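With one protein chain held back, the other chains of the complex are shown just where they sit.
All chains are identified by letter, namely A, B and C, in their written order; residue positions are counted from 1 within each chain.
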Amino acid sequence: MTRRLAVLTVVCAELVFAGTAGDHPIENIFRPLSTPAHEISDVSFLAVIICAVIFSVVAGLLTYAIIRYRRRPGDSDAEPPQVYGSNQIEAAWTVIPLLIVFVLIMVSARVIASVQNAKPPANALHATVVGHQWWWEFRYPSLGIVTANELHVPLSDTAHPQPTFLKLESVDVAHSFWVPRLNGKTDVIPNRANDMWIDPHEAGDFIGNCAEYCGTQHANMLIHVIVQPKPDFERWVAEQQLPAVEDPSVAADKQAFLSVSCVNCHTVKGTSASGVFGPDLTHLMSRKYLASGVLSNTPENLRAWIKDPQAIKPGCLMPAMHLTDNELDSVVAYLRTLK
Amino acid sequence: MATVDYPLEKSRRQREFSLSEALYSWVATVDHKRLGLMYMTSAIIFFLIAGVMAMVIRAQLIVPENHVVGPQTFNRLFTMHGTTMVFLVGMPIIAGMSNYLIPLMIGARDMAFPRLNAFGYWIFLFGGILLYFSYLGANGLFGAGSAPDVGWFAYAPLTERAFSRGTSTDYWILGILVSGIGSIVSAINVIATTLSMRCKGMKLSRMPLFVWVMVVDAWMVILALPPLTAGQVMLLFDRYLGANFFNTQAGGSAVLWQHFFWIFGHPEVYILIFPAFATVSEVVPVFSRKPIFGRQAMVGAVVAIGFISFGVWAHHMFAVGMAPISNIFFATASFLVAVPTGVKIFNWLATIWGGKIRFATPMLFCVAFIFQFLIAGLTGVMLAVTPFDWQLTDSYFVVAHFHYTLTGSFLFGVFAAIYYWFPKATGKMLSETIGKWHFWLLVIGFHLTFDPQHILGILGMPRRVYTYAPGRGWEPWNMISSIGAAIQAIAIICFAWNVIRALIKGERAGDDPWDAWTLEWTTTSPPPEYNYETDPEVRSSRPLWDLKHPEDPDWKYE
Amino acid sequence: MAEEDTKHDYPDAVDMPAPSFWPMILAFGVTLLLTGIVTNYVVTLVGFVLSARAAVGWWRDVIPHELHEEVPVRHPADWAVPVRTTGRSVASLRVGAAHHRMRIPERVHPYKAGIWGGIAGGIAMAILACIYGQVAHGSIWYPVNLLAATVLPSISQAGETALGQFQLVAFGVAVGVHTITSILVGVLYAVTLPMFPRRAPLWAGFIVPLFWTGLIAATLALTNPALNDHINWIWFIACQIAFGLVAGFVAAKTQRIDTMQNLPFIERAAIESQWSEKPDGKGRQ
Partner (left out) sequence: MASSATQPVETEWRLPDRGTVGIISLILTEISLFSIFVIAYLFYIGKSLTGPFPKDVLEFPVLATICLLSSSGTIVFAEHALKHRKMAMFKMWWAVTIVLGLVFLYETGVEWHDLIYDKHLTIATNVFGSTFYSLVGLHATHVIVGMTFLLIVFIVTMRGFPIHTQIRRVTFLSWYWHFVDAVWVVVFTVVYIVGR
């Protein structure tokens, strides 16, 4: 019955918040797509119902009271009876909330334990999330992959359950990893290892945000979690494991890229570029977005970004490099080959 | 100074007006009523400033990818908005209300430590000015200046030298630290006053609930503020002496700051709501014409809330990855606060029940307070459901929750207090007509602003974002929210107009315009410097009931 | 206080603390002292000097004696108008009763009764539940584990056989949960029994348990999914009714309670009088 109620509510909610925009269905914490998010959604739903009932009762009584007991024109000047209290009813309205509270404690405790104490199964994928001021680094230590801003994980349907366990670290300030449809937040805090897990039941691109204020560009620290069916995911892994593409047609452009100071901050595997301050660019073209979700990855956007990142993401930690137009063309041409 | 002015009939008012003397009389005053008004006035000015900041915030967010302000400015705006509202509006309003009313309500001539009282006011004011001076001076006098942009809870290590260069964060630390001294001083004063200065017969069991709530509030201030001060001192050491408290590179802990801040921060939010509780507990009975229902329970509930609130702080930190057992503990403690708070709500309701309600403006604000605080508390309980909070924390749902408590409850309570006691303090009545405009516009604006924010949170909008991309379903709700904010601004303008109008040509108030029951209504409006010509004596918790019903006084039954 | 008085027995002047600007200077000094940190040490120096001077000034104000200023008392004509003392009528709470002020009910003291009732009801319920476990699943631990599943996620993941086994943690949790709920409901019974409309046993034993069973049924999938999957509603309801009957019986028996049968609910709840609207105009006498 509750299920049905829940379904009904979600349907209503979908009507209200309807629509899919662009590639993303609208995020909504009550439309979970992963076990932890599901459990959270259920207990949240319960909390909402309980609070709604309490609200209706109390607000109803209050409304009744202020209408019924308002002073009406022509009322006499007499004072109403002076009631000082009632032990009985006061005890009742202490005990009833206590009971409700007790229920809330129990169910919260269960879900807390269930989400936090989950142990990774043998086939779980392990990945590390590293928060940077204002972008995300994703590492798959067991696969030897380093990428940025777009976290690829395998689909975990009932036929092939394969959760992904994330280790969360930060190199600078505190961030928070939040993809509403997959799980709640877990903070990403320097000098502290946190973890969380997801097992998405549906393929797609799920969007999320950094949810802990982390400085100027906190607003533009978006997360994309790309859930792929197992074969697609494996193909992606294989591609990522390769060193950077060597395209002879851009050999000169490559030289140009390596000669400007991009290399101080960015890595392109297989070249002399080995900076670690900015995102790894080895497979830049495999990403849909640039600069943690701010721009879609088109040649024009890429050029604009490299020309003046500060115009696009003011305050971000990549400086405008003041490249000449020629240099810019070469760099973009080269980067465009990094599939 | 101490010369006696004979003959006594010559009123001081009849002396010739001199600017320097007037100025001196305010600067050097140790009169609790003047200081109370100074606190309130400063707080209202800071409120207008912070309110304008909120307007800019809402203007920026009205449509996606808006360009009213840039990221830096926006971050400074919400930091200063939050900091100002909490430390330079909330705290001085507490001090102002307790200063003005407590001595009058307990039949005292002044606060226990009048000079300390003056010191408290001035150091609060200078602290506030210091914070705002950052707009000019934070990069050194040569730079453009910049206000702090670290958020009102200034999480480490964003506040460390490495991530927050310049001195804006130092201004945040010092401004709050200095004005915090003022809050502590005035809280000590409130405690000493209520314990030591009560007039004859004013037993604790007869003390007005307002005073009870404010004295519990003062206890919370003296216990809760030092952790913030301690944390700030450590942060200052980090920034100036290279200490490593919150320096994560050297083994420092970012989470420790969060603990220290919220050990202060959670009690602080109850500190902020208590003046509203206090006011509602006085206004509701008077306008329902009934005594407060379950007085002992009300006192007990306030004390219980005070105690429990020191054990719930980490519910602001459910997402930092605490052990399940800690999460359960703090969730439990947070739920438990709902019980005494519920008792308060129910007792107010029962006070109204069976009464004969006069809907004057103060009462309107109180009724709205009860409704809105109910919702605020219930969303608070949802947040305390740890798993729910994993989704909602740092989202707009939280913004909605705490504006329900702060705007919808605290501010409404303060407006109730202003409408209720303005006649006492100035001798003039505020206009009921404008008051009703103020009230209804504020209610409408408030709900338009903050109701949609719950939905925004559920749709995944994080707080403290200066911009957002279109297409995530957030546009309509942000639009409504911003429009609501504008309506609130109109409401506040009505309020300002009402006050100014009343001061200039308000109707005379008389001593007891509301037909009330507490001691302050037995003196003139405004009261003389010494409050009462002869020391009052009380016999019950409603001394004026006794006087108004001599054939049937309360004291026979208490 | 605000009494008209011809004998002039009020003081001519009141001693009030004398004004002083030292507190303000001290505040300014302290602020500067700290501001020096972000600006220049000279500011700190100035702040220090100001603070020191102000501190001395302040001490002079209070030592050896606090300075006072005599404020002349206003002429009695300016005093507050004496509070109106003409009696205004007050509606009485009950027709015919003299008093209009109440703390109702006067004689109920039933918390202990509630606790005993809750314990008794809880035991009855537990026994019945264990019987059900034995009869239907061959193990008295079955219902215990299901109850513990409200808190322990591991139980819902364990299989049917595990549900029949004794598990220490689950046992502890179940006992805790059961005790707390039983006692709370027992106390609630004790305080509200007098408020039930006529036929308290019917209400306490059947209607109220059915009501909360309804609440549980509506939310069980969310509060305790494991129980939801395994529940036998007939037995469940039987257990609730057993609780209701026993707890209600014990609570009502342990102490005599004035049930105020002939008063309307609202009055038994003691928050309103039916007659509060119609004061007789003549006051309580």
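Just so we're on the same page, contacts are C-beta pairs under 8 Å (C-beta built on N, C-alpha and C of every residue); 3 or more make two chains touch, one makes a residue touch a chain.
Model, not experiment: these values are computed from the prediction.
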Check: shown chains touched by the absent chain are B, C
One chain isn't shown here. Among B:201, B:324 or B:471, which residue touches it?
B:201
Missing-chain contact among B:260, B:450, B:466 or B:530 belongs to B:260
Please pick, from B:135, B:163, B:237 or B:440, the residue that touches the omitted chain in the full complex.
B:237
Out of B:96, B:175 or B:227, only one touches the absent chain, namely B:227
Touching the absent chain: which residues on chain B qualify?
112-113, 184, 187-189, 191-193, 195-198, 200-201, 203, 222-227, 229-231, 233-234, 237-238, 241-245, 250-253, 256, 260, 263, 536-539, 543, 546-547, 550, 553, 555-556
By the contact criterion defined above, which parts of chain C meet the unshown chain? Give residue numbers in ascending order.
1, 3, 63-64, 85
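Basically, only the chains that are shown with their structure count from here on.
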Taking each chain's mean CA coordinate, chain A and chain C are separated, in whole Å, by 39
Averaged over CA atoms, how far is the centre of chain B from the centre of chain C? Could you give it in whole Å?
24
Chain A and chain B, separation of their C-alpha mean positions in angstrom
34
Residues of chain A that touch two or more other chains: which are they?
43, 79-86, 89, 98, 109, 111, 113, 117
On chain B, where are the residues touching two or more other chains?
291, 293, 350, 353-354
Complex interface listing, chain A residues touching chain C:
1-3, 5, 42-43, 45-46, 49-50, 76-89, 91-92, 95-96, 98-99, 102-103, 106-107, 109-111, 113-114, 117
Note which residues of chain B are touching chain C in the complex, please.
1-2, 4-6, 8-12, 24-25, 27-31, 109-110, 114-119, 121-123, 125-127, 130, 137-138, 141, 167, 170-171, 174, 177-178, 181-182, 236, 240, 291, 293, 350, 353-354, 510-512, 522-524, 528-530, 532-536, 544, 547-552, 554, 557
Interfacial residue positions of chain A with respect to chain B in the complex
17, 19, 21-22, 24, 26-30, 37, 39-40, 43-44, 47-48, 51, 54-55, 58-59, 61-62, 65-66, 69-71, 75, 79-86, 89-90, 93-94, 97-98, 101, 104-105, 108-109, 111-113, 115-117, 133, 168, 172-174, 176, 178, 180, 183-187, 189-192, 194-195, 207-220, 293, 314-315
